[in-house]
Structures are given as structure tokens and as C-alpha cells.
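One protein chain omitted, others in place.
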Amino acid sequence: MTARTDKIDELAQRAAESDAGVSLAAAAWRRLRRNPVFLVGAGIVVLFVVLAILSPLLAAHDPADPMLGDQVVRARNEIPPPQPGHPLGGDQVGRDLLSRLLVGAQQTLLVGVLATLIGLAGGLVLGTLAGALSGWVDTVVMRAVDVMLSIPGLLLAVSIGALFAQPNQYTVILAVAIVQIPVFARLLRGSMLAQRHSDHVLAARALGVRQRAIVFRHMLPNSLGPVIVQATLVLAIAIIEAAGLSFLGLGNPDDRLPEWGQMLGQAQNVIDSHPQLAFWPAGCIIVVALGFTLVGESLREALDPKSRR
Amino acid sequence: MALLEVRDLSVVFRSRGHQRTGEQPVAAVDGVSFDVAPGQTVGLVGESGCGKSVTAMSIMGLLPKRGNQVTGSARFDGTELLSLSDRQMRDRRGRDLGMVFQDPLSSLNPVVPIGLQVTEVLERHQGTPRKQAAMEAAELLDKVGIPDPRRRLSEYPHQLSGGMRQRALIAIALACRPRLLIADEPTTALDVTIQAQILALLAELVRDTGTALIMITHDLGVVAGLCDEVNVLYAGRVVERAKRHDLFAAPRHPYTHGLLSSIPRLDSPRGERLVPIKGSVADNIPWQNGCAFAPRCPNAIDTCVEVTPEMAVDPLVSRRLLRCHNPVTATQREALT
Partner (left out) sequence: MLRYTVRRLLQLVFVVLALSLLLFAWLRSLPGGPVSALLGERITPESRARLTAELGLDQPIFVQYFKFLGRAASGDFGVSTGVQPGDSAAAIFVQRFPATLELSVLAIVIAIAVGIPLGYLAARRRGGLLDNLSVVGSLIGVAVPVFFLAFVLKQVFAVELGWFPTTGRQEGGLDATRVTGFFVLDGLITREFDAAWDAVKHLILPAIALSSIPFSVIVRITRASVLDVLDEDFVRTAESKGLTTQVITRRHVLRNSMLPVVTTIGLQTGALLAGAVLTEKVFAFPGIGQALAIGFERRDYPVLLLLILSAAGVFVLVNLAVDLSYAVIDPRIRTGSGGGR
């Protein structure tokens, strides 16, 4: 546990040491532009986001309409094969698979972005409180954070997911998001603590700048680097963990608007006979998660002044 | 006969993808030649980036193979070091050639006891059994002036002081009685009082063991106390070579003269001004177009930016080699003081 928290603190410390600001961002951007890892990742992410936004227009059919239902034969375990107008065939109840995948991009993006934003917001509040106020607030917040961090991530998400009588899209998002709150909180607090004794904050204090202004104008902006990196990585984690929740039966049962993790989770019962129902959403998840991870890792590299690789 | 003969040694850095970017390969060392006789102490002096450390690293075979092209010759006791295989070079390093580095803390392995860091050289090159190696190591530590050497064997680098660490590094480098020791800025990272002790220790060890020493430094004070002969390097080339006393008495190359005038001297008259060398290495012109030092040189004449100066015997002072079109004259030196 301490090892994990130390790791987060170290990242925060490193970021704080780097002289944040416009020059760093510009230098980071220069490095990023030439980094093939970043370019591939960013390409995937941009494609995914565009697809998600345009998917209602791109999808040829209603993802909730079992239009091929007559081709589903339960007794013989048959589902609609690929056919004209339905290049990927249908799913286990006869809905067009391609349309579901397309619309799924939107729902998946929604899960990832909302979960990350909620986790970030929660972490921002806790981390800023602890880092800026120190004293007993810091102690209490950080003890709570440590306790949460001592439960392995997915296990915590599953526990939270199980709290809700009727799981739906938002319980899934919330479960995944809450797990990330302590991570963000620790990251921010570490970064702020490291800055508290840095020259620019001491200078601001010496000039009589008020505490609130120091926190919001000087300390928070300088903590953004590692937070952005972490947020990018969390986008990938959220999508994968949402799939895990669905697999464990704690996902959103309402599948009129499909989500890739949900599609993958629901495919588990038919995977022996129809592996394509799992492969398509799984492939999409892997590619998108890889995209966000590549962007996150190359951002971390670019923002870390010490890294040369 | 010389123990080490370096002839026309050049090291070219090739950055990755230099062909694509059209970047010119950079010559860090550009045709350096010098000799070291047995038991002699030779200084390589110059500001950082002049190629003195790269020269040492290439003689030791420590430059990464990738990205570095080493040409020329470095004959050690008749053997061409540059054409030895990696394995043959490994057999020589630590046995015939020892090296002491600049920062003693980072140059010692933090997680290995001092004792083992000394004995592993003995084991490697002399096959000394561990027990006996430990005794020898304690003797070595004692010889370099580390008190209570037996206890130190089991201690770790962070438990020693900076000066002790450098003494330990010297003990490691001298463990197998190498015939040549290269000391790369051995006192730069130390306190001034410790610096003097370490220099005195090196001088004593070199005298007692007959080891030849190449002293690499940017500090002419170090040279003054230790070296028999001094090579002044600028931009990868030797620009002046002279016996220590000759050099200090009458520097001939404007760069050497500049180095000497920019450090305070105890014997200089009161009120004398320190004269810094103007500009920085960034102002250099390529050697191909003339003298690299010309843009910073107070003595520069038109020839200096047209004709590459060659290393030649100084017409005024024999026993001295000089690479300059318009050397500093006695009158100029007088004028300055």
C-alpha cells in the first residue's frame, strides 16, 4: 500500500520539480509531435471520438431492433450470419452487429469520459483540500484514501457496483469512477505538497498573495501535468473495468443502447458457438484502450523532464 | 620508449539518423597525439567539451560502440589498444590501465560493500582467493589513507565521506598495480581542502609505484602541482604542449595564456586584474576553416580564419609544440602585467 502511494507521490514530486508553464508545454508538444507512439495513439483516439460522435448517423440500423430475429434459432443455437446489408451478421437476439458496434462507440466513450471526470472531480476536491490545508484535514483525508487504495481496484468497483439494487449505466460509471478518486487525490496532494516549498509559491507568499489565490493560480495549474497523464490512462482503465463489471453481472442490463463492455459481457454465454460476438467488441476495447494508453504514456514521457526514453 | 603513444586519435559522434537530417557528425576529438613515458605524469587540460575526457574514455575502450567512431592509434607498451577485441580490452582494464573518475559518490556502487568493490578487481585479474583478497584490500585502503580499513571493508559508499570515497576509488584503480592510471577530474567534486590531500596522495602513489599518470583537468592549479608535461586541448585538438615549468613561465598559445590570466595567482602583484577569456566555445569556427579559437582570440590575425594552424615546434622556445599563427610574445605578457 505504501509502495503504491509512494509511487503516486513520486510522480507528483517529479512533475512539481519540472518548471511547469508555457515553455514546458511547448517543449512537450515539440517532443510529442515527433513521437510515433503518440501519433499512433492520438490517431486511434481521434478516430474513436469522431466515430462516437457520428455513430448515430453512420449506423445503418436501429441497434435495439431485432430485425433479424427470425433467423435466430435457439434450439440449434443459430444466429444470423453475415449477409447483404448486415456485413457482420446479427447478435444473439437478431440485432445488427455492426450498428451495435458503431453506437457502442458512443456509449463506451460516455462511460470512459464520465467515469474519468467524476473520479477527477472527486480527487480534485479531496486532494486540493488535503494538499492546501494540511493539518488534521490532510490526515483524515489521506487515511481514508489509504484505506480505499488498499482494496484492489476492480474489487472495489465490483463492491460499489453491487450496492445498487438495479444496476444501470450510471451505477457502472459511478462504480468505476469512485475507484479512481483516491488515485487522483493522492496525485494532487503529492504535487501540492511538493510545491508548497517551491520557490514560486514562497515568492507568491512573500508578496502577500492570499492562500486561495496561491492554491488556485499557482499550485493547481502546476499540478495539471501528472493529472492529465493519469486521466488519459484512466480512460482506458474505465472502459476495461466497465467490461469486467458487465462480465460479473453487475453491468447495465438495459442493452437497447449498447456499450462494448456490455456486449462483451453478454457474449460470454454464447462465446463457445459464436466467438465473433465477443471478438468484435473485445477488439474495439483493446484498440481504444491501447490508444489511450499510448497517448498517456507518451504524454508522461514528454512532460517528465528526466525521462529520455 | 613511451609507455603510451597516442597518434592522431579522433572520435566522431554520430547522432542517430544523421544521414536523414543531414546533420554533420561532430568530432569530439580531432587528431590528438601525445606520449606518456613510464612513471611520467602528463596533463590534459582544457575547458569542458574540449575532448579531454573523450580521449581518456577511448583509450580505456569505454566509449559506447554505437554512435562513436574512433580512429587513429593508441599503442600501450607496443600493443594497439584500439584494435583489441572487447574481451582482450576487458583483460587489460583494471590490470594494466586503471581509471579514477570525477564524482566518487556516483562512481561507487551504492549497494555493494566497499570491500567487494576492491576485491572483485583482484579476483578478476589475479585470481586472488576471496579471503586473501580481503586482506589485500584492507592493505590497499590503508595505503590510500583510509583509517580503520578492516572495518571499512564491510561498509557501503554512503557511509564514507567524499574524500574517503575518492581514496577508495583510487585504491580500486591501483589494486592490480596498473602501469598507467588515468585520473579524470579526480578532485573537481571535492572540497578544496580535500582536493589538496587527494592530489598529494596521487603524487605520492605515482612516485612510489612508478605508475604513469594521465591527469585530466580544467584546473591549471592541479597541473601546476603534479604534471611533468602538459597538453592544452582546445576544441578536440592539442594546441600547446610544454614542460610544466616552461608552460607556466611563458605560455605561448593565446588560449593557454588566457587560461593562466583568468585564474588568480598568489605570486602576482597586488592589484593585478584577472583577464577572462571572452566568448564561449559556442563561438568556435571549424578547424577546417582556420583556428577554432580565432573568434575568441585577442591575438587573431587574418591568417587565423583562413589557414588551419599545424602543430609545430615553437620557433622561439624549443622543447615546445604549438598550434598557432600568432603566439603570445614576451612583450605582450609584460604589457598585461
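Should a chain be cited, it is by its letter among A and B, assigned in written order, with residues numbered from 1 in that chain.
The criterion applied here is as follows: a contact is a pair of C-beta atoms (placed from the backbone, for glycine too) under 8 Å apart; a residue touches a chain by one contact, two chains touch by 3 or more.
Note that the coordinates shown come from a computational prediction; the quantities given were computed from them, not determined experimentally.
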| item | value |
| --- | --- |
| Among B:Met99, B:Ala137 or B:Ala292, residue touching the chain not depicted | B:Met99 |
| Subunit A residues touching the omitted chain (full complex) | 1-4, 6-7, 143, 146-147, 150-155, 158-159, 162-166, 236, 240, 243-244, 247-250, 261, 264, 268, 271-272, 275, 278, 282, 285-287, 289-290, 293-294, 297, 309 |
| For subunit B, the residues touching the chain missing from this view | 60, 62, 89-95, 98-99, 101, 103, 105-113, 116, 120-121, 124-125, 156, 158-162, 165, 169, 172-173 |
